[in-house]
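With one protein chain removed, the remaining protein chains of the complex are shown where they sit.
For reference, chains read A and B in written order, and residue numbers begin at 1 within each chain.
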Amino acid sequence: MSAGGTFAAPARVAALPRVVEAPRRRAFDWGSVVVHALLLICVAVIAFPLYYAFVISTQTVQEVVARPPILRPSVHLLENYAEAWGRSHMPRLLWNSAIVAIVSALGKIAISMLSAFAIVYFNFRGKAIAFWMIFITLMLPVEVRIMSTYEVIGSLGWLNSYAGLTVPLMASATATFLFRQFYMTVPNELVEAAQLDGVGPLRFLWAFLLPLSWANIAALFVVLFIFGWNQYLWPLMITNSEAMRVVVIGLQDLIPRTGTHVPEWNVMMAAAMMALLPPVAVILVMQRWFVKGLIETEK
Amino acid sequence: MKRSVFRNRALPYLLVLPQIAVTVVFFFWPAFESLRLSLFRTSPFGDKTSFVGLENFRKLLTTPEYYQSIANTFVFASGVTAIGLGAGLFVAALATQKIRGLAAYRTAVLWPYGIAPPIAGIIFLFIFHPSYGVLPYWLGFVTSYEFNWLLRGWVAMALVILATAWTHVGYNIAFFLAGLLAIPTSVLEAASVDGAGAIRRFRSIIFPLLSPITFYLLVVNLIFSFFGSFGVIHAVTQGGPGGATEIMVFKVYKDGFIGLNLGSSAAQSVLLMILVITLTALQFRFVEKRVTYS
Partner (left out) sequence: MKRRVRAVAVLAALLLAVLPTAALAKTEIHLWHAMGGQLGETVNELVKQFNQSQADFEVKPLNKGTYPEVLTGAIAAYRQKNPPHIVQVFDVGTQTMLLSGAIHPIFQLMKEQEIKVDWNDFIKPVTGYYSKDGNLYSMPFNSSSPILYYSKEAFKKAGLADKPPATWKDVGEFSKKIIAAGGAKCGITTSWPSWTMLENTFPWHDQPFATNQNGYTGLDTKLLINGEFGVKHIGQLAAWQKDGVYSYGGRMGQPDPKFINGDCAMLIQSSAVIGGFKKSLKFAWGTGPLPHWGPPYKKQNAVVGGATLWVMKGQKPADYKGVAQFMKFIAEPHQQMWWHVTTGYLPITQTAIKNLEAGYHFKKNPEQWTALGQLSGKPTANSQGHRLGNFAQIREAIEGEMENVFAGKKTAREGLDAAVAKGNDILKEFAAANKP
């Protein structure tokens, strides 16, 4: 939908309005009320499980298993959280998780952008093969190839290391897929104009595509950060020392899984709340940026 | 559609090199290793191995549990994708209406995405717990049917579908929001001036323009529920009761990790790979044709 001139095109593509449909002008807007009500219900339904988890994190074990279920927060918040913090060595866990999440996210974004750019904007011999090689990786999560990936990491000498924790997570094509989809929606006129002006491919990527992609990159960062943060089976397999543990594993540490001891769900939920704060915070912060990027347009 | 390309010779190879390298080392190498393992029968510690050809595959294709797991996987994936996309589009559409407090609403529906699947699973386990969960408790006021997921397979399946869809709905909402907001008002205003009602506008304008995003989300949701949902099943039902929530990827783990039958587990990985490659190829071939990139 590019109307204006060639270099106005990027501004146009990024011109994202705030609303989808024009409101009818009425004295009292029933439509608005309905929308508000529906949204509130959605929010309540979506938020309930987490609210419940929070409530559990403030109770004692007896309160947790009581019947009828107690849905109001209790008063043991501080002791549960202190217990969870101390017992699971939270600071180290949070640090390790942060490294895994950030490094794998940034690494993946970088290599995916380059690959998607090559696939969309070049014709080269073996392009189809490269395309399929990359997209096949959408197929198989780490859990399924875990024993063999473990042996590969072992052969590389990357056991119990940050490299071993982060690099295998970069080997999947979801980001490439997204960039590809996005690049294919960029108007052709933009490329033609850039080529006419003598702009080389790398400069095009850096000066034109990258600014257009910020929203995508922001969204991807959120997704990949969370993916990296919430890994369980892979870090469990390749870490041999407490010092390399990530937070999701530290959580499981709090539950006696031998089935012979009564689990302290309240402490565990307290730890879980602490563990999920960073990813949720990332969503909240990036979401504002992301929304801003989308609506701060027609100025 | 003809697109312009750049003419460099060596550059594209350099650009794809990092990703190809990572893919080869961390995907193809282990995948071939799995392929190799699937043709052997190994003792757990690897001290005794014997070549058995396609025996592992033959065994798999003749056990009813394997077909059960395939069926479970399809049910699970369809459920998660349908709920995830449907709810996602619904909430995103609501969140783009012109009302006050939009930003707050958006924030409030996006964040569950940050919760690790095992944690989400355990929370839903609490909610569904036959002894002290809120849901059976409330449902008990309405019906005397026992919503005990430990005994009724479909309740367990509903539990894991809801838990998985819950974590993913935020993701879908975010992308649908981006898509909806990218539709220029000018087009919609023109359409409404032409007399097109809301539903017609949705069908002929919004939906087609959303199709790249919808396609992307469809692929990602299906793939995610085929594979990434491992965490929920592992944390909550472990495939039970009686195999009702044993999806293919969990069976690979169970046979490999708990059963220590690496040959069968590898064979299942191979079959999974083939299945998903086929599905994705089909999706790219047929569905992408219908997608409109403006």
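Worth a mention:
Keep in mind that, in the parts below, contacts are C-beta pairs under 8 Å (C-beta built on N, C-alpha and C of every residue); 3 or more make two chains touch, one makes a residue touch a chain.
Only a predicted model underlies this, so the values are computations on that prediction, with no experimental measurement involved.
Contact with the omitted chain, checked across A:150, A:182 or A:208, is made by A:150. Listed for chain A, the residues touching the missing chain in the whole complex are 61-62, 65-67, 87, 147, 150-151, 154, 159, 236-237, 240-242, 249, 252-264.
Within chain B, the residues in touch with the undisplayed chain are 41-48, 50, 129-132, 150-153, 238, 240-243, 254-261, 263.
The rule is simple: only the chains that are shown with their structure count from here on.
Remark: chain A and chain B have CA centroids separated by 15 Å (rounded to whole angstrom).
In the complex of the two chains, the chain A residues touching chain B come out as 1, 15-23, 31-32, 35-36, 38-39, 42-43, 46-47, 49-50, 52-53, 56, 64-69, 71, 110-112, 114-115, 117-124, 127, 130, 133-141, 143-149, 151-152, 156, 167-168, 170-174, 176-178, 181, 184-185, 188, 191-192, 195, 200-202, 204, 215, 219, 222-223, 226, 229-230, 232-233, 248, 251-252, 265, 268, 272, 275-276, 279-280, 282-284, 287-288, 290-291, 294-295. Those residues of chain B that touch chain A in the shared complex are 1-6, 8-9, 11-13, 15-16, 18-20, 22-31, 33-34, 37, 87, 90-91, 93-99, 101, 103, 105-120, 122-124, 126-127, 131-134, 137, 166, 169-171, 174-175, 177-178, 180-189, 192, 198, 201, 206, 212, 215-216, 219-220, 223, 227-228, 230-231, 234, 249, 252-253, 256, 262, 265-266, 269, 272-273, 276-277, 280, 284, 293-294.
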